[in-house]
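A short write-up of the structure that comes next.
Missing here is one protein chain; the remaining ones are kept as they sit in the complex.
Naming follows writing order (A, B and C), and every chain is counted from residue 1.
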Amino acid sequence: MTTLYVGLALVLLFSVIVGLLRIMWGPTAADRMMAAQLFGTCGVAILLLLSKGLGQLIVEDVALVFALLSALATVAFVRRTWTKEGPRQTKRLDHD
Amino acid sequence: MIVSAFDLVLCLTLVWLAWHVLVSPDLFRAVVLFISFGLLMALAWVRLLAPDVALAEAAIGSGLTGALFLSALRRLTPGRRGERRVDRKEGGDDEGL
Amino acid sequence: MIFSPGHVYGLTGLLLFIVGLAGLILCAQLLRKILAVNIMASGVFLFLVTIAHGNGVLIDPVPHAMVLTGIVVSVSSTAVALALAGRVQDMAHCRDLLKKKARGEG
Partner (left out) sequence: MIDIVGTFFVILGIPFFLSGTIGLLRLPDIYTRLHALTKADNVGLGFIILGLAIQATSWFEVAKLFLIWFLVLLASATSCHLVADAALRHNIKPWTKERA
């Protein structure tokens, strides 16, 4: 049982490592961010498989927190990094 | 056996990620690599039988720190318009390390 | 079992600390220095938790508490450092220690 589930987690870890290639290549910033989003989902799955394979039930709570906060980085990216208008800082310096 | 294979792959990936966070020419790529580094650290805590630390790392390390860096990146990147810097079609630039 | 997790993760923590320290010294951009400090902190935490893990039978809770506190402290100090870096860039008009221009085509 342990071997099977940890082995499946290892397969998903390899899938994450292959997904790193998209972060390295990614032509646009959004491609890189989407790869990070994939890691969030894969991380939840790996944590669940590890929790079953190693018999640690509390790890499911870690997966829960992962799932809860996985959208945070993407939202910060879309709202704060990849916006159209110029840097807010120039505006604030004008006020000073 | 399979468990130590998992450990080995995870550790190699962590070191590889840390190295590329520091040498990648594009700052945005470095930040995204750092976010994935934080995600994989949570797996390492689980393997070290520290689910309490994994919980804190999942909440703070990957969620909050990533958002912090992403929102600071806009202010700390050069160029009059941030999107020209972040949204280039070709690969990274070579403006120092 | 070929490797005990103590060996693998302890060595990884050490390597992360070294890589982070090298990045902190060698990289010029301020944001990358902050990233390097974070990586160093991760290495230290990994090493501490590995010590607490021992041989996996009896787990010491004190390093866990220290690492938990350390994670929270490191995120707050990261926030302060990022704010300071933004302030340095605005006042000195340079975004790294090689005095590259902050505004304009740089």
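Criterion: contacts are C-beta pairs under 8 Å (C-beta built on N, C-alpha and C of every residue); 3 or more make two chains touch, one makes a residue touch a chain.
Keep in mind it's a predicted model, so treat the numbers as computed, not measured.
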| item | value |
| --- | --- |
| Displayed partners of the chain not shown (whole complex) | A |
| Contacts of chain A with the absent chain, listed as residue ranges | 4-5, 8, 11-12, 15-16, 18-19, 21-22, 28, 30-31, 33-35, 37-38, 40-42, 44-45, 48-49, 52, 57, 60-61, 63-64, 67-68, 70-71, 74-75, 78, 82-84 |
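Assume only the chains that are shown with their structure count from here on.
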| item | value |
| --- | --- |
| Separation of chain B from chain C, taking each centre as the mean of its C-alpha atoms, in whole Å | 11 |
| Approximate Å spacing (C-alpha centroids) for the pair chain A, chain C | 19 |
| For chain A paired with chain B, centre-to-centre distance based on mean C-alpha positions, whole Å | 9 |
| Overlap residues in chain A, where contacts from two or more other chains coincide | 89 |
| Junction residues of chain B, two or more chains touched | 1, 3, 47, 49, 64, 73, 75, 80 |
| Touching residues on chain B, where the partner in the complex is chain A | 1-3, 5-6, 9-10, 13, 17, 20, 24, 28-29, 32-33, 35-36, 39-40, 42-43, 46-47, 49, 51, 54-55, 58-59, 62-64, 66-67, 70-71, 73-75, 80-83, 86-87, 89-90 |
| Chain A residues touching chain B - in the complex, by the definition given at the top | 2-3, 6-7, 9-10, 13-14, 16-17, 20, 23-24, 26-29, 32-33, 35-36, 39-40, 43, 46-47, 50-51, 54, 56, 58-59, 61-62, 65-66, 69-70, 72-73, 75-77, 80-84, 86-89 |
| Of chain C, residues touching chain B in the complex | 1-3, 5, 8-9, 11-12, 15-16, 19-20, 22-23, 26-32, 34-36, 38-39, 42, 45-46, 49-50, 52-53, 56, 59, 64, 67-68, 71-72, 75, 78-79, 82-83, 85-86, 89, 95-96, 98, 100-106 |
